[in-house]
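This report concerns only the one structure given below.
Every protein chain of the complex appears in place save one, which is left out.
Chain lettering (A, B and C) follows the sequence in which the chains are written, and residue indices restart at 1 in each chain.
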Amino acid sequence: MTVRIGVIGTGAIGRDHARRINQVLGGATVVALSDVNRASAEAVKSDIAPDAAIFTTGEELISSPDVDAVLVTSWGATHEQYVLAAIAAGKPCFCEKPLATTADGAKRIVDAEVAHGKRLVQVGFMRRYDAGYVALKQFVDTKIGAPIMVHAAHRNPAVPEQYVTPMAIHDTMIHEIDVLRWLLDDDYISARVLFPRSAARSHAKLRDPQIVILETAKGTIIDVEIFVNCHYGYDIQCEVVGEDGVATLPEPMAIQTRLGAKLQNDILTDWKDRFIASYDVELQDFINAAAKGTAAGPNSWDGYVAAITSDACVAAQEAEGGAVAINLPTRSALYN
Amino acid sequence: MTVRIGVIGTGAIGRDHARRINQVLGGATVVALSDVNRASAEAVKSDIAPDAAIFTTGEELISSPDVDAVLVTSWGATHEQYVLAAIAAGKPCFCEKPLATTADGAKRIVDAEVAHGKRLVQVGFMRRYDAGYVALKQFVDTKIGAPIMVHAAHRNPAVPEQYVTPMAIHDTMIHEIDVLRWLLDDDYISARVLFPRSAARSHAKLRDPQIVILETAKGTIIDVEIFVNCHYGYDIQCEVVGEDGVATLPEPMAIQTRLGAKLQNDILTDWKDRFIASYDVELQDFINAAAKGTAAGPNSWDGYVAAITSDACVAAQEAEGGAVAINLPTRSALYN
Amino acid sequence: MTVRIGVIGTGAIGRDHARRINQVLGGATVVALSDVNRASAEAVKSDIAPDAAIFTTGEELISSPDVDAVLVTSWGATHEQYVLAAIAAGKPCFCEKPLATTADGAKRIVDAEVAHGKRLVQVGFMRRYDAGYVALKQFVDTKIGAPIMVHAAHRNPAVPEQYVTPMAIHDTMIHEIDVLRWLLDDDYISARVLFPRSAARSHAKLRDPQIVILETAKGTIIDVEIFVNCHYGYDIQCEVVGEDGVATLPEPMAIQTRLGAKLQNDILTDWKDRFIASYDVELQDFINAAAKGTAAGPNSWDGYVAAITSDACVAAQEAEGGAVAINLPTRSALYN
Partner (left out) sequence: MTVRIGVIGTGAIGRDHARRINQVLGGATVVALSDVNRASAEAVKSDIAPDAAIFTTGEELISSPDVDAVLVTSWGATHEQYVLAAIAAGKPCFCEKPLATTADGAKRIVDAEVAHGKRLVQVGFMRRYDAGYVALKQFVDTKIGAPIMVHAAHRNPAVPEQYVTPMAIHDTMIHEIDVLRWLLDDDYISARVLFPRSAARSHAKLRDPQIVILETAKGTIIDVEIFVNCHYGYDIQCEVVGEDGVATLPEPMAIQTRLGAKLQNDILTDWKDRFIASYDVELQDFINAAAKGTAAGPNSWDGYVAAITSDACVAAQEAEGGAVAINLPTRSALYN
């Protein structure tokens, strides 16, 4: 069967996912589009999905009998309502980050999905699908002994002035929050944030860089350098130290040259290039599960935990290096 | 439109391409299967392509009005007849290596396609689609100045006793023959082969390793180490030395570990893993071109030149280090 | 002139330094030896320095008119008395770590040297002479912009049961304490220690690994992983993140092999091999300065600051992640 997909929100990421579904991936086709800016939906129809119907509201799209599964790629503040509507309709739903803009909102989605009794939601944490992280997880699980420490860095060349201190958590660190929890198969119990002096290239309302330290239930300590004005490139580092040894996330594939007295590789500068391949894998996973009426990959619980952890990290930004506890409710068996 | 594809030859590679088309790639579906062993075709139908029709002969499959394009993945000796039939039918045709088992056979295909007046044939030289070679070509074209030398190696852990000296050219070096010509945008004018003492793990009828030296029309010298009993892994190396510097093919992505007093990465051992991703890209390229009634990627002329060059290299194996000239006929404008 | 050196303490390190002076380095010769175990001194005389006189006490050796300069390589608890005696005699003195076993003891040496009015003491912090750190300092000073963060690791395969938690600071971290201060040209203002769960290979009286976090006067934050039961090797890592980019300490020179499906380098397992070359450079620096009647390299103030910082780190081990302030007295102009 071909999964008939409706896309709610046809901005950059929605358009790109539509392209993936219709031109790159197998097993699905875009049959419906919706956007608050109707012209945007019409452009995607014209360029990518000529057979798609355009709906005025996301809710109408979700309830259409021609739609088997839903992509929520609209503005973050609207995610919760569309995901809840998809659950109510019993339709598989892929939701870009964040699952909801508050932990409470994420909790409502978890509760609705648990009440429904079957997984329907996949959250767009694409790093879990990156070949490097997948290989790293295999090594962490089998080669280096039980993990004890993780040293990570998330570096970005520059950010605009609207990017303020808490966004380093909500927009940037959010990826490490999810992927490291998955990598370690563990839960966080506390967060600390340490601030060195801010970089000269930072802005008045942004303390940058910062070092976020997470402790897990199993006693692993994670330090993550978040540096969004690092200037030199977009660079994701992750090293896991276990009982027997260390495993390191690979650098992206790059040609090594010998030129002008330098032995060198290019470093990426645009975050969109870093995990580009994992978007394909992530969405194919969604399609394959949706064809069976369910969802795979990062789930609502993961989205909820990410929200709780983010909130703790932001609180820790104000705690002068003190630890902020992270208390999670009991996990429903649906997410085991 | 969805390209309706017929697959002739449903052995390992044919089955795998059918899986790609139906499960991984977009824009095509397998509608027809044929194999001298009908049970093999039926197994592929049952496992992968339930809606496909099974044809007794490749020619019948090619002439079916339900088939838009053809994959020739049968035994090498049958490639020529099926490709010629596809050209006669005016249908795009993807042909696995070799295009034909003789240079004359490849020439007949070239002549037929030129007579037809439009490209219809893609040859399965998948390395041109490997992300590493694609990036290397970009650097060779733009960063290191005009190429002057290439140092390459093609190493394989072990071969069975049936693998004899000329097969090091026809089955192994054939990939370098095609991809280096493409990488340099150049043609070969001579070949030499030098033999060090054979490795202890080689066989009575196989001189292994060998060093094949190709000279190009532009004056570049290429040395390729072919070592098919290297024991330690499957390893493809390529370094291009230009006027301004050197560019090197990347190693495959691998997790680096620190374990047991070693800083180490895994090396692949199975050739099938090395270019696995490029098969997807190659076949998608075929599908996209077939949707427009034509073919892209490595063409019949490339297959023909590969055959002529292989023959010269095999002759050079008997020439005690002497140069064997490679003379190419004039290229039809169809292939410019 | 040839500097005539007396060695106090002829255990492993004293013997090795005597060998350096007489067999490897230029400009000095060992003329005097002393050890509480006279047989040890006689063995060094017999094996390495046949012309050396043997003295019963370090003080007698120091006061001998045939001795131009002194090496203090005795048991740590005796360092202070010999260094003070050398200063009193106005003779250049190389003292192995620690300069004194307490910060107060180090302070007495600083005061004595300041009162003397000229540098006479070099402390054996050999990492400052390592070619890797020297090159790293050059890059930190000139290429990567002002430093903001340092990520470091000091890993050792295993320690005996006598090695308890504070020794991770006094015996291990002490090297990072000195070399990072030198690398950054900065002073520490606070220390924190975080403990993940202890490694299974650790001992009852040792919490291992630990993460020591130092903050500097200029606002740089340094995290140092100390892991002395890491099992896989002796491994020193140091990465400096500056305003413009990142510089990394090189790995020790190693042959890369491709063997058994692994691309690998050896990692050292014995700390003595890691900085072996820097001992030669360090001692030559001492000889060259001693020939002029003074001292170079790490000075008494550096030894004193290291003692104060170590004490703060040990206090921080008990502070549950809280910051312990590091307050330094005013530095004498002698050490600018």
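What we mean here is this: a residue touches a chain if its C-beta (ideal position, glycine included) is under 8 Å from a C-beta of that chain, and two chains touch if they have at least 3 such contacts.
These figures come from a predicted structure and were not determined experimentally.
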Absent-chain contact - pick from B:5, B:230, B:287 or B:305: B:230
Identified contact with the non-displayed chain, of C:13, C:144 or C:159: C:144
Hidden-chain contact residue, picked from the options C:7, C:25 or C:41: C:25
Which of A:115, A:158, A:217 or A:263 contacts the chain that the document leaves out: A:263
Which residue of C:12, C:77, C:115 or C:131 touches the chain not shown here: C:131
Chain not shown, touching residues in chain A: 232-233, 235, 251, 254, 258-269
Residue ranges of chain B at the interface with the undisplayed chain: 145-146, 148-149, 151, 153, 192, 194-197, 199-201, 209, 211, 213, 215, 218-221, 223, 225, 227, 230-232, 241, 243-246, 321-323
Interface with the undisplayed chain - residues on chain C: 22-27, 131-132, 135-136, 138-139, 143-144, 244-250, 253-260, 284
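In this section, only the chains that are shown with their structure count from here on.
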Chain B and chain C, separation of their C-alpha mean positions in angstrom: 59
Chain A and chain B: spacing of chain centres that average the CA atoms, whole Å: 38
Rounded Å distance between chain A and chain C, as computed from the means of their C-alpha atoms: 45
Junction residues of chain B, two or more chains touched: 254, 258-260
